[in-house]
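What follows is a short report on a single structure.
A single protein chain has been omitted from the complex, and every remaining protein chain is retained in its original position.
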Amino acid sequence: MLIVLKPNVSKEEIDHIVDKIRSLKLEPHVSTGVQRTIITVIGDEDIIREQPLEAIAGVESVKTILKPFKLVSSETQPDRSVIRVNGIEIGGKNIVIIAGPCSVEGEREVVEHAQMVKESGGHIFRAGAFKPRTSPYSFQGFGVQGLKFLAKAKAETGLPIVTEVMDPRDVGVVAEHVDILQIGTRNMQNFNLLKEVGRIDKPVLLKRGMSATVNEFLMSAEYILSQGNRKVVLCPRGIRTFEDITRNTLDAGVVPVIKGLSHLPVLCDPSHAMGLKDYVPAAAYAFIAAGADGVMVEAHPRPEDAHSDGQQTIDAKTLVAMIDRIRKIARALDRDLP
Amino acid sequence: MLIVLKPNVSKEEIDHIVDKIRSLKLEPHVSTGVQRTIITVIGDEDIIREQPLEAIAGVESVKTILKPFKLVSSETQPDRSVIRVNGIEIGGKNIVIIAGPCSVEGEREVVEHAQMVKESGGHIFRAGAFKPRTSPYSFQGFGVQGLKFLAKAKAETGLPIVTEVMDPRDVGVVAEHVDILQIGTRNMQNFNLLKEVGRIDKPVLLKRGMSATVNEFLMSAEYILSQGNRKVVLCPRGIRTFEDITRNTLDAGVVPVIKGLSHLPVLCDPSHAMGLKDYVPAAAYAFIAAGADGVMVEAHPRPEDAHSDGQQTIDAKTLVAMIDRIRKIARALDRDLP
Amino acid sequence: MLIVLKPNVSKEEIDHIVDKIRSLKLEPHVSTGVQRTIITVIGDEDIIREQPLEAIAGVESVKTILKPFKLVSSETQPDRSVIRVNGIEIGGKNIVIIAGPCSVEGEREVVEHAQMVKESGGHIFRAGAFKPRTSPYSFQGFGVQGLKFLAKAKAETGLPIVTEVMDPRDVGVVAEHVDILQIGTRNMQNFNLLKEVGRIDKPVLLKRGMSATVNEFLMSAEYILSQGNRKVVLCPRGIRTFEDITRNTLDAGVVPVIKGLSHLPVLCDPSHAMGLKDYVPAAAYAFIAAGADGVMVEAHPRPEDAHSDGQQTIDAKTLVAMIDRIRKIARALDRDLP
Partner (left out) sequence: MLIVLKPNVSKEEIDHIVDKIRSLKLEPHVSTGVQRTIITVIGDEDIIREQPLEAIAGVESVKTILKPFKLVSSETQPDRSVIRVNGIEIGGKNIVIIAGPCSVEGEREVVEHAQMVKESGGHIFRAGAFKPRTSPYSFQGFGVQGLKFLAKAKAETGLPIVTEVMDPRDVGVVAEHVDILQIGTRNMQNFNLLKEVGRIDKPVLLKRGMSATVNEFLMSAEYILSQGNRKVVLCPRGIRTFEDITRNTLDAGVVPVIKGLSHLPVLCDPSHAMGLKDYVPAAAYAFIAAGADGVMVEAHPRPEDAHSDGQQTIDAKTLVAMIDRIRKIARALDRDLP
């Protein structure tokens, strides 16, 4: 850690800062340059990270050297994590395709939708039982009943299931019914929810908050791992920027950045990144080419009848063509599809 | 609502869209221009808002006319809401000052801090018992014990108390101990939590999400009002932008925008907006001059010893001077302090 | 165009707006709904676009229907533009690779650098003679002398040359020496410069402003085409967002959006999008997979000795490997390299 002092810092102020650092059992080194005095602190940066050093008179700025995350870091674990769900590997050589409608729309419907995904070549089925909706007047999902429908869809198709959990009180029941628990973008920093899914033994698909930094995203994953659950899949899904011609901005460049910093698998969501179905395949190709371990897309036999997010939902024909193209791109990258 | 069709839309596609709108008991009017055909829909926009019209072949874009919120809207209630807490009016003629440390730091400490706020001229005391921290390794707050300390601080000083609630399971116990429940920026779209605080009879201070739009912010307030609790105070606290020279960007211009759209009181947080104590007073003046009904600031007798957020925490002397200056500005705006 | 009126609009205000529209020889249609009166205007939207309708009493908002650009629009010209430079086609089936150092570094150096690009498989050579630098104290480029060096590099290698022009006074001399004129990100809305390059008969590579919307980007291209020069290549290069872990945010999703709106070729810059050399290849693959017609990368035999932008500059070995991989991805997309 580096503490930059103000140009007019006094001797007493420097002494006070040095004492403060020593009281934490760390060793400060004071260097006096022409324009600034700086204090370098060697030792465990975590101890001092929590101190409000910038509140001390004479301090201009503080520059940390290490990233704040540990368990998710590729420094702690150099080998990439591979997470297995029903024989499917996420984060291995093969690209994984998750697909399905935004919402569970009924028992018969969810089975039909899962069959569509299976026949199209998808590997995991997605659909929301609990729906976080911007408006209290919008369809809020089937809840626990929807979880039962999802279990039925798995029984019929054999596809593992991922669905979102929004409330710490629902973690148990969701974990009973599905294979992967999704934490949605609006809950990426719902720390109590993160702690709850950190205590179960099922994979968690953690979506990035719509304006979360990469560091915050990895710290949210750290919350889950810190409770014992190491099966976390990171899911970039576009970020919010000044550009509103698409629903979000598809920041494909985040994939190599995250894969450099962390050993966790990275699986991306091109549907929410773009928000319009015509752009979803190109967005999926971009994420895969950037290094993603798979994509999760919204798909529905009749998007215009979808209960939610229809405008960004692709149909079966597009899904089949997209998976076919992803296979070709995967091979160009020395990867493949299962 | 206005539906803009693609330049090459077919007769069949237009008929399909018209049928869809009629099936919702709404009346479409088709206008054919030189470059585009547009369909205007008269009637209840809520019915059609949920339909994924952009998923239909031939549709280029959909433009809504009305704002999606109702109960919070100044169209529904033209008179401004005034919320009373222990004899203090939020949203009336007078400016309200909330102050206190980021965290509850102990029983003795919290009483000392509340006394400092009272003596400095503040009207409401703030301190966090449950702390949402980016890192799982940071101090997470005193929890329920902290609530008891806060109740003690109120008993000693008479100041009403505001504190954050992060978990729907804690709403009951927090409401028992304090006067105002705060929803933090990371939970602005934690919809289950919003519903819970919507069912109690205590004021809620709703902080804006760090990159929530004004519409999303008001829809989150709508969630609370839709459950019956109409005592919501809106709290802008700066937004996340490309500029990182301050912790957030103090968007003072949002105050007149929100006050135009909604009847709810607006009370701002300059501490989180700026992130550095030296800038807090100027930021508070800007929010007040823009029309805010008050400010909430982090204050502590010794900011460098604060358990969290010390770098953006002002001391007693600064708090006194700031309140004095706010009084002068309030009078320049034909307002005052209690 | 749709004019939404305020809920309390008066009869006189409506009449005034209707008169204003009729005075422009356009036809207004007034529809009175339960919550709002709206006025639909049929006819040439350009006439009314310039009017400050929102300044008129009673108007709440104005919603335009058509995009403001014409010559660059894929509606005006459905066939994709292909721009030819020295036998290379930009915007055709083949992917084009532009590479070279950030700056011209001397006569001998620029020839060496162009040879490296040629031997690595690149098609066009880039290097800056005029350098827009954030600091007045940084190296500002070789200027006109640098143009002569670039002409030498072309004579030696046969590679066509692209270089930036920053000043309307330099357009003539730059056009004399090189094959493609680049407009840099900071000059995307330097309208006088756009007009000057619009009057020459050489291709223009127009970089997107770092926070320009897609509409603004296409309007800047429209400036050039409106002066007669139709040979414009659009160059996305990442945008500025809240995320600063990379120099910019690589928004690969903009490629299908622009290719839907415009017939102009799209060639992307992954070097500036990421800002760090290790991320450049993955970023290039993402842009290509998203549909780009090529990439422009900064490359140098010894990046650590580059006069500028060394941190985001790849070396010859990386360039060769990257071009090889791009060839495979291109073929997976039914495209190829020349």
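Letters are used for the chains, namely A, B and C, taken in the order the chains are written, and counting of residues starts over at 1 for each.
Definition applied: a contact is a pair of C-beta atoms (placed from the backbone, for glycine too) under 8 Å apart; a residue touches a chain by one contact, two chains touch by 3 or more.
Only a predicted model underlies this, so the values are computations on that prediction, with no experimental measurement involved.
Participant: Quick one: say which of B:Thr64, B:Gln227 or B:Thr246 touches the chain that got left out.
Facilitator: B:Thr246
Participant: Which residue from B:Ser31, B:Thr213 or B:Gln227 sits in contact with the chain not drawn here?
Facilitator: The single option touching the absent chain is B:Thr213.
Participant: Return the single residue from C:Thr64, C:Gln77 or C:Ser211 that touches the missing chain.
Facilitator: C:Ser211
Participant: Can you say which of C:Asn190, C:Asn229 or C:Thr246 touches the chain missing from this structure?
Facilitator: Of all options in C:Asn190, C:Asn229 or C:Thr246, contact with the hidden chain holds for C:Asn190.
Participant: Please give every residue of subunit B in contact with the chain that is not shown.
Facilitator: Looking at subunit B, the ones touching the missing chain are residues 211, 213-215, 238-239, 241-246, 249-257, 260, 273-274, 278-279, 282-283, 285-291, 325, 328-329, 331-333.
Participant: Contacts of subunit A with the missing chain: which residues?
Facilitator: 2, 4, 7, 29, 31, 33-36, 38, 40, 42-45, 63, 65-66, 75, 211, 240-242, 244
Participant: In the complete complex, which positions of subunit C touch the hidden chain?
Facilitator: 20, 46, 50-56, 68, 132-139, 166-169, 186-187, 189-192, 195, 210-211, 216, 219, 222-223, 226-227, 240, 276-277, 303-304, 306, 308-311, 313
In this section, only the chains that are shown with their structure count from here on.
Participant: Can you give the whole-Å distance between the Cα centres of subunit A and subunit B?
Facilitator: Chain centres of subunit A and subunit B, defined by C-alpha means, are spaced 26 Å apart.
Participant: From the mean C-alpha coordinate of subunit B to that of subunit C, what's the distance rounded to whole Å?
Facilitator: Whole-Å distance between the two chain centres: 38.
Participant: Quick one: which residues in subunit C touch 2 or more of the other chains?
Facilitator: Answer for subunit C, listing residues that touch two or more other chains: 211, 241-242, 244.
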